[in-house]
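Note that one protein chain of the assembly has been removed; the remaining protein chains are unaltered in position.
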Amino acid sequence: MTNRLSADNWPIAAAMNGFSGVLPDGSLVQDQPADHWAATLEQVVDAGFTEFDPSDSWVRVADLSPSRLRDFMYVVKTVGLTIPAISTTRKASVIDPVNADAYLAYNHRVIDAAAEIGAKAVSFGLFGEFTEEQKRHLWFWTADGVKNPDDPATYQKAVSRIRELGKHAQELGIEVSLEMYEDTYIGTADGAVKFVNDVDVPAVGINADIGNLVRLHRPVEHWASMIDKLVPYAKYWHVKNYMRIEDPAQNLICSYPTSLALGIINYRVAIQKALAHGYKSAFLCEHYGGDSLTVCAMNRDYLRTILPR
Amino acid sequence: MTNRLSADNWPIAAAMNGFSGVLPDGSLVQDQPADHWAATLEQVVDAGFTEFDPSDSWVRVADLSPSRLRDFMYVVKTVGLTIPAISTTRKASVIDPVNADAYLAYNHRVIDAAAEIGAKAVSFGLFGEFTEEQKRHLWFWTADGVKNPDDPATYQKAVSRIRELGKHAQELGIEVSLEMYEDTYIGTADGAVKFVNDVDVPAVGINADIGNLVRLHRPVEHWASMIDKLVPYAKYWHVKNYMRIEDPAQNLICSYPTSLALGIINYRVAIQKALAHGYKSAFLCEHYGGDSLTVCAMNRDYLRTILPR
Partner (left out) sequence: MTNRLSADNWPIAAAMNGFSGVLPDGSLVQDQPADHWAATLEQVVDAGFTEFDPSDSWVRVADLSPSRLRDFMYVVKTVGLTIPAISTTRKASVIDPVNADAYLAYNHRVIDAAAEIGAKAVSFGLFGEFTEEQKRHLWFWTADGVKNPDDPATYQKAVSRIRELGKHAQELGIEVSLEMYEDTYIGTADGAVKFVNDVDVPAVGINADIGNLVRLHRPVEHWASMIDKLVPYAKYWHVKNYMRIEDPAQNLICSYPTSLALGIINYRVAIQKALAHGYKSAFLCEHYGGDSLTVCAMNRDYLRTILPR
């Protein structure tokens, strides 16, 4: 079936990062009645999507009770969507300084939930919640976030726990994609490749979300060099793009979110290289800034023009 | 009839700010023969618009003689356009240091002209002509413009005159929308809300043109916070968008005009909130930089994807 993938039917999911998980009255989308979920998901459908990723900043499907999960999936099916993958976000690191054990257990539940709802992939990361400084900034990537410690024991703990999760996922036919994020063990192309090789489970690969890196207002490796290193390991992929200006004479480095076509990463080339290495996972369209859903829809349309006919 | 408004027929006007009111030979568009007006308006029609706002920087319809106004409206009708609203620009402030009385009289004529040509709204502002420094800059928003004085008497004069205009407009079934613009009494969300409450005429509301603010190379309130304050008062709305980069570490704040979807203001959210408060006025697409008309057309198409079906 995977060899039937083509531009028309390749799973391209909308991220829910344009929709807050916290409602204006302070209550959580997690606790909304099902028809409110439907109202939000209908916007996703109206934007032309047939797939979405609940992104656990919006709804933590793995933490829904069995009956609520049934309600959720009923809504998803009714509006006409499917879920190719579940991404975890800022409350899920298996080496979180405070909640590491709870998050490890949560990640196992995410894998089980993925299997139950028919998703084929999960995305895990080692990044944490926003710092107070990040919350104060207009764009969170202009301030430092939580950093993984330069400590062999913690590194080894991360490897072991991701290996454990990877084996669990592999048994259920689920792939684990590790999201690249600055200042984590998966925060550079070389670091991500080393980490995945240290984990050494075939079901575990890299979520080559180098948009997370090219937006940093500090020196970063050229996108093309990173892609060459990453494509042999690429799995479920968060795609987004940024303009990036560098001018040493002005001591200037800055970035701004834009569409996949207009940003610095050439996704035509990046995806062609991944396909040449057998990439056959879904894509997730993410975007920060402005109308995220609309830009994700543009990006989905763009991807369909560069995927194989 | 207003409750029949939907994505397909919501009035979305092109601004004429991409077309200079002064011709290469120094003569004014105001004085052009009617067929020259037609040639320009045909470009607007070719870009897919069914509505436009003459924007008084292009043609001051309120200052056309009766026979010239008939010619103008004949051209407008012949090319297939309607005019949902008339916006005044830089020569219209009712507290202008030099021409306040003349501009007050002009604004009354604008209201009368709006009624005569079937427009439903006018946009008034308290900003002035460009300073010499603004004219020298590539982008006028990188230099300070004329500021409203911090003086209770002038503030009160502005309130009284806008109230007088508002009552005139209200009698004719026209709404008055006050354009947000930095360093005027309507230059912040809080200031605009206070001003409109001080005016206290139901026909008078706010033109939530916060694109004018998010483009400033200085600290500004977050767009989402402004929108929450403004939507209860929103009337005829100039929509445009900007990228906005802030980086305290580099002491950097800068902006650049972009499409509604790609800029920092999430118009999906902003407009949904306004609709929830009963917004039913027209929109005006404006854009500075590059091919204004083409970007306005993109923005119109975008608006139709997020307005109610």
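By written order: A and B. Residues from 1 in each chain.
FYI, a contact is a pair of C-beta atoms (placed from the backbone, for glycine too) under 8 Å apart; a residue touches a chain by one contact, two chains touch by 3 or more.
Since the model is a prediction, treat every value here as computed from it, not as a measurement.
> Can you say which of B:S57, B:S93, B:N107 or B:T258 touches the chain missing from this structure?
From the options B:S57, B:S93, B:N107 or B:T258, the contact with the absent chain belongs to B:T258.
> Determine which one of B:Q32, B:T50 or B:T142 touches the chain that has been left out.
That would be B:T142, which touches the missing chain.
> Of the residues listed, A:V122, A:I265 or A:C285, which one is in contact with the missing chain?
A:I265
> Please give every residue of chain A in contact with the chain that is not shown.
Answer for chain A: residues 222, 241, 243-250, 252, 254, 260-269, 302, 305-306, 309 touch the chain left out.
> What residue numbers in chain B mark contact with the hidden partner chain?
18, 43, 46-47, 137-139, 142, 217, 251-259, 289-295, 298
Following the convention adopted for this analysis, only the chains that are shown with their structure count from here on.
> Centroid of chain A to centroid of chain B, CA atoms only: how many Å?
Between these chains, centre-to-centre, one finds 40 Å.
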